[in-house]
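This part shows chain A:
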Amino acid sequence: MPPLLFYLLALITLGFGFMVVTGRNPVSCALSLAACFVGLAALFLSLDAYFIGVIQILVYAGAVMVLFLFIIMLLDIKAEEGKKLSFAPIISGVLIAVLLVLQIITVVSSSAIAKKSSTDTPLALTEAAGKIGRAAALPTITNDLKEGTLPDAKLIGFTLFDQYGFHLQVVGLLLLVGTIGVVVLSKRERSSAP
Partner candidate 1 sequence: MSVLEIIIALPLLAALAVWLGAPARAASLGATFVNLALVLYASVQYAAKPAGLAFTNARVVLENPAISFAVGADGVSLTLALLTSLVMLAAVWQIEDRPNIFYISSLLIGGGAMGAFLTTDVFFIYAFHELALIPTFLMIALHGRADAAQRKAVAWKATIYLGAGSLVLLAGLAWVVLEFSGGSKLTFDLEALRNQAQLTPLPVAKQAQIFFVLLLGFGTLVSLFPFHSWAAPAYATAPTPVAMLHSGVLKKFGLYGLIRIALPLLPQGAQVEWVQNALLLMLLGNILVMGLVTIHANRLDDTLANSSVMHMGYIFLGLAAGTEIALKGAVLLMFAHGVSIALLFGLCGRMRNQLGTLEYNKLGGLATHAPAFTVLFAFGAFASIGLPGLANFAGEVMVFAGSFTEFKAGELSNLHWTVILALWGVVMSAVYMLRAYRNIFHGSANTGLFMTDPVFSQRLPFILLAATLLVTGCCPWLLLNLMKSAL
Partner candidate 2 sequence: MSVFTIEAGLALLGLVLLLVEAFKPDISRRTLGLTAIAGTAFALVLLPFCGAPLPSFMQPWHQLDTLALFYKGFAIVITLLVLWLTLECAPYLTRFTVDGKLAEMFSLPLIVCSGMMWMASARDLVTVFVALELVTVSFYVLVAFARKSAFSLEAGVKYLILGALSTGILVYGIAWIYGATGTMSFEGIGKALANPATSKSTALFGAALILCGLGFKVAAAPFHMWVPDVYQGAPTPVTAFLSVGSKAAGFVVLTRALEAFLATGSIISTEVQAFLLVIGSLTVLLGSLPAMFQTSVKRLLAYSSISHAGYLLLALACSETARFELSSGGIVAFYLATYLPMTVLGFLGLGLMRANGLGEDIKDFTGLAKRNPTLALFMTISFASLAGLPLTAGFIGKLFVFLGLADHGYWGALSCAVIAAAAGFYYYFKTILAMYTTEGVETTALTLSTASKAVAGVLVLIILILGVYPKPLQKVLTASPAVVSAK
C-alpha cells in the first residue's frame, strides 16, 4: 500500500466526514456521508477486506444512504439556514472530539500492535492453505489459496456459516424486528370511523 494512496483515502474519508458534521444542508450531508463511506470502503480494500469493502458500499453507501435521502426528501427538511448557531454544543463537541483523538493517539503510540505494518505481517496464502483446517471440506478455498489469491468472500462465508450460523439467524430476527418496528411506528392510523 503506497502511503500516498492511504493518505488520499484517509483524506477523502475524513474530509467528507467533516462535511457531514459541518454541512448545513441535510441532502449534502447525506451525500457527503456516502462519499465518506466510499473512502472508507477503499480503506477496507486496502486492508485486504474486499468483501467488507463491497458490503460497505452496497449496504451503507447504497441502501442506507438512499434511506436517509428518501426520508429527508419525504419530510422535506429544510436546511438549518434560518436557525442561529448555538455555540455551546459546537464548542463542547469539538473539545470532546479533540480530547478523544489525543487519547487515541496516545494509546496508539504506546501500543506495540500498532507498529505492525503489512510488511511484517504479510499474508502467506500458500502457507495458509496447508494450515487451514478441514481442508478436504473446503476444496475451493484451499485451491484459491494455493493459487495465491485471497478468497475473501469465501472465507467470510465459511466463517459466518460455520461459526456464526446462529448469529446470522439472530440478525435475521433483528431485521424482522426492525421491519415490524418500522411498520408499527410509521403506519398511518386508520380513520377513526369503523
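For this structure, a couple of remarks:
Note that contacts are C-beta pairs under 8 Å (C-beta built on N, C-alpha and C of every residue); 3 or more make two chains touch, one makes a residue touch a chain; residues count from 1.
Criterion applied: all candidates are chains of the complex that A comes from, given by their letters.
In this text, all values refer to a predicted model and were calculated from it rather than measured experimentally.
Every option in 1 or 2 belongs to this complex, yet chain A touches just one of them, candidate 2.
Interface residues of chain A facing candidate 2 in the complex, by the touch rule stated above, are 103-104, 106-107, 110-114, 163-167, 170-171, 173-174, 176-178, 180-181, 184-185, 187, 189-190.
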